[in-house]
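My questions will all concern the structure given below.
Of the protein chains in this complex, all but one are displayed in their positions.
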Amino acid sequence: MSAQESNISQHSTPCINGIGIVFGQGRGIARLERALIRGWVPPELLDLSFFRATGFPIYQVPAEALNDKTFSRKIRRADRLSKMAVIAAADAMADSGIDLPDTARVGIIFATAFGPHATTFKFLDDIIDYGDKSVSPTSFSHSVHNAAASYVASVLDIRGPNLTVTHFHFAFQEAVRLAGTWLNEEKCDHVLVGTADECGTAMEFIASRKLHVALDGKMYPFQLRRMPSSVPGEGSVFFVLSAEPAGNSYCALEVDGSAPADIQVINADGMLPDESAYLNALLPHVPVSAYTPLSGSFMTASSFDCAASALMIRNRVTYPPPVTDNPHDLPLCGDSTPAPSRVACVKCGCGGKVMVMNLSG
Amino acid sequence: MTDKSVVISGMGAISAAGATVRGTLESFAAGTVNAGKLSLFESPLECPVFEASSLHPPRSEISSNSAPQDGDRTLRLAMAAVGEALRDAGLDSDRDGLRIGVCLGTTVACQLNDMAFYRAYREKGDAPMGAVDRYLKNNLADAVARAVGADGPSATVVNACSSGTDAVGAALSWLRAGMCDIAIAGGADELNRIPLCGFTALSVVSPNVCTPFDRDRQGLNLGEGAGIVVLETQKSAANRGVGSPLRVTGYGSACDAYHLTAPRPDGSGLEAALRAALAEAGVSPADVGFVNAHGTATRDNDKVEGAVLARVFGDDLAFLSTKGFTGHTLGAAGGLETIFAGTALREGWIPASPGFANKDDEIPIAPVTERTGIDTRCAVSTSLAFGGNNSALVIERVGQ
Partner (left out) sequence: MADKDQELAEIREKLKELLVSNLSLEDVKPEEIEDDAPLFNEGLGLDSLDAVEIVVLLQRNFGLEVKDMEMGRKIFQSVNTLAEYVHENRDQAGGK
């Protein structure tokens, strides 16, 4: 066996040691737990001119979740997306309880599907209203996908490698895979891996045209058919991933591991033209759950599933799916489903691609 | 050289300096600087730009009122370079059974910033969805992966000016972890109205042709292009009988954690990235024959970078900025500059650093002022990005 091959075999599974989240129901891991216990809540309804049927349903991060005086000077110019990411990342660090004497040994990988599109459109407003020669440099510098990761680094003073990746369906999965390689190569002792995607009026318009926005405000993740229902959402989730368990450790996390699972969580989020692909991706007889009716539809929401799954493993509890309409008679999680020690988070993308994240405690 | 190195088995480059790697080297040899007036779209801004004029826009893209369809040109630049790189690697056909990953950097192509779409939406509350549909199909790495039938990992790196270097670094990690055997890596970006306005507003764009590291430098010129390398494990290269002498042996990256647009004045982030890359490659600064610097020609970048290069490599370092030949190609820069470092090692020379005339007393070192023979096995390429990211690659030549 060559030295290069032996490099490949010597790896350990990264551990989730801290989680931070901002989502439609607020901020923090305790808020997520309450949401998972409580079950489905109706979305906000917006009065939008291009969606006349009913109010436009949306799970938006509440303003008070982003209003934190601890950071205010450092993020005074930051847009909503960057604020979401800073708060979720800071919360993940705090949740981990890990003392970090050398932040040059901490990396950041940030994953987003659409980046700060609201700020990009604001910059286009500038060009239209004021002309090419009189645009705001602040808007421009915040309209780039890596602005959020830059803020996370400067607010938390994290000086290791810093990367932003974008992909429509699998940004989070690729970010976690890359973080695993950084830990195995000992580039870092910890990696803050996170996601953020936001709503915004132009994006809501696009959603109203491209998605089957739910008139009753409810997503049905087990219908698994063409034109699935969707309720747009937004949020940010960050994980402290480390080479070993430490601090407030939740569980191990691996992408495309082939481990068996006690529960499968599907990310049926209404954003694929046809969700029946999940039927082929599921392991038979293994209980199934889905939390997209709590997070709402946004491309990086599989990070939300990952957070929920980590909580189930650490808390030794099963959270039932918030919406249980089940035309395919899948074995849904229920009151009698034992708490899992292994969860598979399954996500289907375009072209039949499937990625699975395995969590184990 | 450590056993963590990967082979550069193919290279493809397109920019204002040339439509191919060979064409680019001819420009370097002749000292040709293809900066000129903006012709790709209408703009009141009058700074020189570096257009990849070999990639003619289709007639439908040229309009007096709006920018070319955003994102399409970036993909076309990328595919031109991908095609050349795959041919160079002997992979232009028969890729069945090979696990190929795609990791590409960009800044423009990831943004939903089509002006015609947004204007219509703003004015009427409604807009045709063509631009949105194209955007949703064209995540850069994904689109290239589909085009070449690659089914390994796929990620688009959006790290501003260091995207291409970081994409190569990420691909390195993938290959070492066994996630794929071959990776198409690098970056692409088109010349686009949005960053042209934005960088001008940041007061970092020069009204004249850029002069990296020069005492009187006034800022950057935007360019466009794509720089693509085919990387593979040594085992995969041996199986395919690939004989390339070039390797990527180290990658280092560190964030300033300082400011969204200004580099940390003491350059400690860049220094950390450089030292990490050298350590990973198992080489010392004395082993490095030359550096292809980031060298955008902004006051801040060149001052900080020059000081760090002097600190790490010493005052007699041979270095240059090829941005005097290509402009600042944003997401493509790291890919292009990896190629320029590799070809310099292979060909045995670096060109005079274009645009440089007078040493800046605030920078301890000055770039090479004439074509310089290189008899070395080892080079470094550096990138510094808005957002504070600093990255470095070590590229080496093996064999004779």
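Chains here go by letter, A and B, matching the order in which they are written, and residues are numbered from 1 within each.
Just so it is clear, contacts are C-beta pairs under 8 Å (C-beta built on N, C-alpha and C of every residue); 3 or more make two chains touch, one makes a residue touch a chain.
Computed from a predicted structure; not experimentally measured.
Set against the missing chain, the residues B:A35, B:A52, B:L140 or B:L202 yield one that touches it, B:L202. Residue-wise, the contact with the chain that is not shown comes from A:S136, picked out of A:T119, A:S136 or A:T324. Seen from subunit B, the chain kept out of the figure touches residues 201-203, 259-262.
Residues 72-73, 76-77, 130, 133-138, 141 are the ones on subunit A that touch the missing chain.
Methods note: only the chains that are shown with their structure count from here on.
For subunit B in complex with subunit A, the residues that touch the partner chain are 3-4, 43-45, 107, 110-113, 115, 118-119, 121-122, 125-127, 129, 132, 136, 139, 141-142, 146, 153-160, 166, 170, 173-174, 176-179, 193-203, 233-235, 252-261, 269, 272, 276, 385-389. Against subunit B, the residues of subunit A that register as touching in their complex are 2-5, 7-8, 11, 49-50, 77, 103-104, 108, 114-115, 117, 120-121, 123-125, 127-128, 131-137, 140-147, 149-151, 153-154, 156-168, 170-171, 174, 177-178, 180-182, 184-185, 187, 202, 205-206, 209-210, 351.
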